[in-house]
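The structure that follows is given in the form of structure tokens.
Only one protein chain is missing; all other protein chains are in place.
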Amino acid sequence: MTLPEPYRLAAFVLGALAFVGLNAAYLVWVERKGAARFQRRPGPTEVGPEGLLQPIADAIKLLSKQVIVPPGADALLFRLAPAVVMAPALMTFAVLPFGAHLTARPMSVGLLLAVAFGSINVMAILLGGWASRNKYAIISAARVVSQNVAYEIPLLLVVITLLMITGTLDLSEIVRQQAGGFWRWNVFKLWVNPLMPVTFVIFFICLLAETNRAPFDMAEAESELVAGAFTEYAGMGFGVFFMAEYANIVVGCALATALFLGGWQSPFGIGSGVGWFLLKLYLLIFTVVWIRWTFPRTQFYGLLNLSWKILIPISLGTLGLTSVLLKFIRP
Amino acid sequence: MSTSAALADAARAAARAEGRETFVLNLGPQHPATHGVLRLKLTMDGEYIARAEPVCGYIHRMHEKMGENRTWAQFLPNTSRIDYLSAMHYTHAYVAAVERAAQLEVPRRAEFVRVITSELNRISSHLVWFGAFLLDLGGFTPLLYAFDDREKILDLLERITGARLTYCYYRFGGLYNDVDAEFLRGARDFVRYLRPRLDMYRELVTENIIFRKRLEGIGVADAELCRRYGATGPVLRGAGVAYDVRRAEPYAVYPELDFKIPTHPRGDSLARYLVRMEEMEQSLRIIEQALDLIPEGPFRSKVPKVLKLPPGDTCFAVEAARGRFMVRIVSDGRDIPYRVKLRTPSFSNLSLFEEASRGMLLADALAFLGSLDLVIPDIDR
Partner (left out) sequence: MKTPLRELWTGFRSLLTGMRVTLTQFFKPPVTVPYPYATLPIPERYRGHIELVRDPETGMSLCVACKSCEKACPSGCIVVEGIKREGDKKKSPTVFTVDFTRCSLCGSCVEVCPTEALRFSRRYNLAGTDREAYFLDLLKRLQAQAASTPTPATKA
């Protein structure tokens, strides 16, 4: 089933916007409720049943607030940053394979596109932090750049490892290769590389670091840098950064699902569909929330050490191991 | 102005001589990491601190001066507001100083109750610190767990004192009112309740690799530094010195109780953390023993209605949650103090920050600051 191009585009724009909007709004709710449960509290309960309307109330509040551009700030860059942070996240949705036929634009270089757009995020935080003309924001911006540079490397090494196994950059194709039961998922392909689960963990850690999530939330680091790069943002400017954070988490977790956990494939080999994709996606997101509310923040150089001294050597190791094994085991 | 500005200028000049630019980062008086109105004027070289100058006085309430224009008894409510997290200890020191000067007897039961409530207060104070410290490090959840535990202590103390924070429970020659069996039972239950929780904190926090990596070797304050600045309490014990007022200048019924003074030799933030965590366990032991030994009897001895102290100069120190708290009272024979001097531990503990934080990264310095466990009203008083 292929729609003619204009309809397809419209469907994508609407679908992606709705999905991102809904996810961003309700992931905030999930985050708050989840945090509350981890901390033995009830969380939001006032607006709507179980606080379900809370995101809407928050959105109204943020929208009705004045967007203040601090004096001395670079007004253009300051306003541009929220747009720059949101756009790439939306673009990436174009290549995410939600189901066997549910991809906005199946592309042979889908994975490449996702990784490329994923790195723009840091630009936006840098812009926002720089343009704010706030000392805390600038410290935060500088941190974010070095953090993202450091974590891009192990992330890409892991992706290359995976590419060697799958032999394609097309996300739908990668998922299709993992059909037929959970033992055929890339995480469990132990015969290709016994270190596959480790690779997945590295990917997941890099994902947390790339999306600036706790325990790697150097950008925000509210107990040190007040609110880091977002200190000067008020109203919807802040709201967009906030939404982008969740959109990026969705993208990251969706990639992890597609690359390692068999995407829409069911773990038992039968009954595959979008449902499985979403289930896996939200389980991963739950883990992200769970991690945030368990650990303290890492120290900045600890984070860089982790990347350069641990993750990069290990991912290089798995890369080497995979290539050797592929060379000798494959007929 | 002169010396501090001169030092800041010197730090900037030194940096500039090496070809580095510095800037001033104003941390506080409203900043999430300072837990109160402490202001730090940081001269920063990138993310490194060239010089950190604490600016205090934002919550100065002239407690000492207030002491000079009210009667001995009227100063009591002030004592629980100097360091609101260890109100019991502070009241204890003041009350005991007056008792020493006026040579008042304190019934044994009262002494035991003082020990039990003081130790409960120490635990609740350490729990607040534990939570707030983790918050400084970016971990939110332990704070809520700690507050849940602390709530149990507050409920217990509220039962007998009627207040949850500013207890004002001790009186010259005894207590405000007696404890009941329900409280004693509750205290025993609490001891039983907290032990597994402390184990949980060990699993969740103490052994956590991220946590340890953030604290190990950060903010070393060795015994020599502590001695020069007069730092006491867990800061000093974290530098390996087993100094505890409860042992060094025994008071109340502490000599009869068996407890250890936890020390860790390394002097870093982790050492201070471990000392406090072990102190909570020791406090539980003290409470347990005191509950076994507490006798029946009066809770307050006879005290003249209008208390006049003989002329003289008296000191009394206690081990508060943050270190040695000492009250010095000077009487000229009237019913009003001539002078009330308060020696508060946070002030000394803060003063070493300036020297020890030089060259640290901002995030490390804030972890260090958190590990000192400062209560800002205690600094400014």
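Think of it as A and B in the order they're written, each chain with its own count starting at 1.
Please note the rule applied: a residue touches a chain if its C-beta (ideal position, glycine included) is under 8 Å from a C-beta of that chain, and two chains touch if they have at least 3 such contacts.
No experiment lies behind these values; they were computed from the predicted model shown.
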### Query
Who touches the missing chain here, B:10, B:62 or B:209?
B:209
### Query
Looking at B:73, B:291 or B:330, which residue reaches the missing chain?
B:73
### Message
Please output the residues of chain B touching the missing chain, sorted low to high.
### Response
70, 73-78, 81, 141, 145, 148, 158-163, 166, 168, 176-177, 200, 203-205, 207-210
### Message
Give me the chain A residues in contact with the hidden chain, please.
### Response
34, 36-42, 45, 290-291, 293-295, 310
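Keep this in mind: only the chains that are shown with their structure count from here on.
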#### Entry: Where chain A and chain B are represented by their mean Cα positions, the distance between them in whole Å
43
#### Entry: Partner chain A, residues of chain B touching it in the complex
23, 25, 31-33, 47, 134-141, 144-145, 148, 204-205, 208, 210-211, 213-214, 361-364, 366-367
## Note on the structure
The answer for chain A against chain B in the complex is residues 35, 38-41, 135-136, 139, 142-143, 214-215, 217, 221-224, 226, 293-302
